[in-house]
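The complex is shown incomplete by one protein chain, all other protein chains being positioned as in the whole.
For chain A:
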């Protein structure tokens, strides 16, 4: 175990140890997947292709094919590389097939090829087949490639724009919060100043101040709303997926959405007054327990009037017919 770990941290060519040179990196070449440290790769392969320095390997390697190992397990690393290679050749999608069965057969076949290559079953024959397929379908492969890259680039652009908008919104919000804080501080100070210097009733000054603060708060909220809606508008205009959205909208049913399914009578037979002479309700309207529970006298008036006019305009004979 210890041996294993040590061997993994040491380049077998130059015997450099990670313990002594902590910034060393290992590279592998998908030809043979042997671990070689970066400085050895530089030293051995910078003059052109050379055989792998591992004893009994001797495969000819090129420097530009060297890459960092992503997976700890070399088996997985190999399989991922292989799958990447195969999927670049066998790149058909479900849209290219008439029915699901054919697509599944195709996938099954590709999977068999991958299995063969990984497990060393008929490697030569399989490689041959892949080569042949690649040659036969050269144009198809290119076409599909173009199509797919168009799709993903749209998506990428969209995500990027989305992220940008989010950042922008946050920035503006943050800035406004800072400004508000500053404003509050100022207000507090000026309030204290006025309270100490002026001879008007202190309650009045506080009330004045409160109303001003509230006004500003609502104004700020509006401002923020405006800015965010502006940003959203901008985003919609530059949205690369807007075309897709438009296409989607065209597919939408032509009948508009009806929240109430047409089951709402908008004719109003009365207008609610601000004040009614109803001493009993007026008393309750001052009861904090009623108000706290959400009760409002207006609801009672509205209900009474609703019920007074209920059923008017409903013609039973016609509805029956």
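The rule is simple: a contact is a pair of C-beta atoms (placed from the backbone, for glycine too) under 8 Å apart; a residue touches a chain by one contact, two chains touch by 3 or more; residues count from 1.
Just so we're on the same page, contacts and distances are computed from a predicted model.
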From the names "Prefoldin beta subunit", "TFIIH complex serine/threonine-protein kinase subunit kin28", "Putative lipoate-protein ligase A" or "EKC/KEOPS complex subunit CGI121", which one matches the UniProt record for the unseen chain?
-> "TFIIH complex serine/threonine-protein kinase subunit kin28"
Which residue from A:22, A:120, A:292 or A:313 sits in contact with the chain not drawn here?
-> A:292
Which parts of chain A are in contact with the chain that was left out?
-> 94, 100, 103-104, 107-108, 111, 245, 248-249, 252-253, 257, 259-261, 263, 280-281, 284, 288-297, 299-300, 303, 307
